[in-house]
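One structure, pasted below without further comment.
With one protein chain held back, the other chains of the complex are shown just where they sit.
Going in written order, the chains are labelled A, B and C, and every chain counts its residues from 1.
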Amino acid sequence: MVRDVTVGRDFVVIAGPCAVESEEQAFAAARAVRDAGARMLRGGEFKPRTSPHCFQGLEEEGLAILREAGRLTGLPVVTEIMDTRHLEIVCECADVLQVGSRNMQNFALLKELAQAGRPVLLKRGMNATIEEWLGAADYLLTGGNPDVILCERGIRTFETYTRNTLDLSAIAAVRELSDLPIIIDPSHGTGRASMVAPMSLAAVAAGADGLMIEVHPDPPNALCDGDQQLTPAAFTDLASDVHAMVGFMRAPQGASGGPTPTTRS
Amino acid sequence: MVRDVTVGRDFVVIAGPCAVESEEQAFAAARAVRDAGARMLRGGEFKPRTSPHCFQGLEEEGLAILREAGRLTGLPVVTEIMDTRHLEIVCECADVLQVGSRNMQNFALLKELAQAGRPVLLKRGMNATIEEWLGAADYLLTGGNPDVILCERGIRTFETYTRNTLDLSAIAAVRELSDLPIIIDPSHGTGRASMVAPMSLAAVAAGADGLMIEVHPDPPNALCDGDQQLTPAAFTDLASDVHAMVGFMRAPQGASGGPTPTTRS
Amino acid sequence: MVRDVTVGRDFVVIAGPCAVESEEQAFAAARAVRDAGARMLRGGEFKPRTSPHCFQGLEEEGLAILREAGRLTGLPVVTEIMDTRHLEIVCECADVLQVGSRNMQNFALLKELAQAGRPVLLKRGMNATIEEWLGAADYLLTGGNPDVILCERGIRTFETYTRNTLDLSAIAAVRELSDLPIIIDPSHGTGRASMVAPMSLAAVAAGADGLMIEVHPDPPNALCDGDQQLTPAAFTDLASDVHAMVGFMRAPQGASGGPTPTTRS
Partner (left out) sequence: MVRDVTVGRDFVVIAGPCAVESEEQAFAAARAVRDAGARMLRGGEFKPRTSPHCFQGLEEEGLAILREAGRLTGLPVVTEIMDTRHLEIVCECADVLQVGSRNMQNFALLKELAQAGRPVLLKRGMNATIEEWLGAADYLLTGGNPDVILCERGIRTFETYTRNTLDLSAIAAVRELSDLPIIIDPSHGTGRASMVAPMSLAAVAAGADGLMIEVHPDPPNALCDGDQQLTPAAFTDLASDVHAMVGFMRAPQGASGGPTPTTRS
């Protein structure tokens, strides 16, 4: 339960920029996603980048901006934590703490977050089996934190057309092996803005509990991952389609032609 | 165009047993899938098996059974061809010739099928990039056969919970790179009967042109791939849900709440 | 046993061009590898290429050239067969029939080669597990052909710096699971001429029974895979180093400091 949102019961769309770049950019993105119906705001301040010479995020300054963006829009905030020593300052900003793909097996971090008193969104490692992912979640659960949200974000394969291979079968697997809610990140999962809409609808149809989508007011000039971020207009269209699909999936069978209950989670 | 079905315009469900095992089994499966609304019948007689000590298929006897099953039900028949020397006998049975995953880059076979005068269903190699898959299709197209149907059936990754990782983003990729229709095989794509329904609905939502689904009258006693074959009853439920989802996806926006046209193929 | 070479007892270096391009090119390569100590000559006439618009090989004309190159140098010839209908013409040229990576599970071809009366060099599929590879070999063995030589040529992974990832642990795995000889192809295994020498020495040290190496008189102008082909001069240096390493590995312990017998095959 994050404020008035119960993840796993309510369908939840989390949206916002890959990285917080400035007040102007973050506020524009936050208002756009709120207006389109997103239930939570995401943004990154500590960015895990392959090279130390790439933009590393605004760090503490970014946290303050994101907190203000959350306050302005009334949206709960999701942001990544990469360092146990940042726990206090990140908790001042974030309603939900995200563990990124590269830190899924950072067990020191997981043990600390088990005691943090905040829900944790645990991204699947790009190389992690489903068993290893649930093992990482178990560090949180066993350690005392029952509020874990799983997030599939694509696994690394030989295919290069997409940035990762989005494994939607993970939704069904998690249903079989766990009671935890699972959301899908089609932005990292494909790395291509053009693929975010079809994979979002597919995720809903497969029974996902939510989506996490990157939105930027000006993707071509984004400081990070511009190829995969949606414009506010594209996100607004997508949010409408997702809303319709959620309605279809949850409709009583026969009434509106929704699928049989067994195909839903 | 296969008889009255135009693949790429009509949504097409192809179903039937993994392997033809007997008249009784094949006829029961064929009637069940026809009654549930399948548009084509599939079945295998020459089975590519990892070991020579496994069931290899009924071969020519199986072809005769499958032809008769098609005649009885009025369904066009799809079956795999593995050897250029079988072309004549397979064409006596099959309306559509399937190239299996292991033969996607069997260029001798592709060159022969380019001249076969039959539509070809080209499965993606379990290790093939989308570029290589379209390259294989180009052997058929350049060689003179315009009727190529692509079929995604899962790629090989490190994950072991599923038999393969079904790559639904291939649907969007094929849309961007080609005009060919693409269907999805969730049976091989997951290897688990329990996952066939959610992944089928996801495939429709992602814009697929059809599905290929394995159905067996008695999966626990199947001679081949029993874990991934649906019972006739499960297939009937699924076909109904797929029909509803296709209707939703193709409904005019606003009327029934279907998604915006850009999210469809 | 191929003429006077007993694969599995004698260390065997197979070398020659990726593709036969002309008499001049093939004869130059053949003489160079013979003079450097290669025990067999390789060359390709039917080339499996991703796109039909790439060079497909000289086909029957190439077979005649390769046969003549073998006669001139006195070397046994290894060449790939891709189509059961080519068996007769390929056997007129080849002492050893190669099954390429893309055809490892072309079971129609394997069943035919089981009766061909020629040794078969079976390349590992780029996506094949060791178990599947040995299963493919079993089609040859069970079908009546005891002369099977396994060849590891790299598997497909996420790494892109190398063309494939050469799996030298396959040598030890094959020793544990089979009595068949195994050779290594570092040319396809790395896709980079600069890596062929270190990986060749590593293969010998890991206990391989031989090497298959691509050599071209003029790699920058090769019609196929120029990046991975060695010049005759580079091959001559490598062959000398390989000879020294084989001597070291096979020396009695203590005498020349060779390793203990258990570390050899």
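FYI, contacts are C-beta pairs under 8 Å (C-beta built on N, C-alpha and C of every residue); 3 or more make two chains touch, one makes a residue touch a chain.
All of these numbers come straight from a predicted model, not from anything done at the bench.
> Could you run through the displayed chains and say which ones the absent chain touches?
So, taking every chain into account, the missing one touches A, B, C.
> So one chain is hidden, and I want to know which residue out of B:R156, B:R175 or B:H188 touches that hidden chain in the complete assembly.
Of the listed residues, the one touching the omitted chain is B:R156.
> Of C:S51, C:T157, C:S178 or C:T231, which residue touches the hidden chain?
Checking the options C:S51, C:T157, C:S178 or C:T231, the one contacting the hidden chain is C:T157.
> Among C:Q56, C:T165 or C:T231, choose the residue that contacts the chain missing from this document, as touch is defined above.
The missing chain is touched by C:T165.
> What residue numbers in chain B mark contact with the hidden partner chain?
On the chain B side, contact with the omitted chain comes from 156-158, 160.
> Can you list where chain C touches the absent chain?
Touch with the absent chain occurs at residues 127, 129-131, 155, 157-162, 165-169, 171-173, 176, 189-190, 192, 194-195, 197-199, 201-207, 237-238, 240-241, 244-245, 247-248, 256-260, 262-263.
> Identify the residues of chain A touching the omitted chain, counting contacts across the whole complex.
Interface with the chain not displayed, on the chain A side: 46, 48-53, 82-86, 102-103, 105-108, 125-127, 131-132, 135-136, 138-139, 142-143, 156.
Operating definition for what follows: only the chains that are shown with their structure count from here on.
> Could you say which chain's mean Cα position falls nearest to the mean Cα position of the entire protein shown?
Central chain is B.
> Compared with chain C, which chain's mean CA position is the farthest off?
A
> Given that chain B and chain C are copies and touch, would you call their interface same or different according to whether over half of its residue numbers are shared?
same
> So the centre of each chain is just the mean of its C-alpha atoms; given that, what is the distance between chain A and chain B in Å?
That gives a centre separation of 33 Å.
> I'd like to verify one number: the distance from the centre of chain B to the centre of chain C, where each centre is the average of its C-alpha atoms, in whole angstrom.
Between these chains, centre-to-centre, one finds 36 Å.
> Going by the contact rule already set, what residues in chain C reach two or more other chains?
In chain C, 156 touch at least two other chains.
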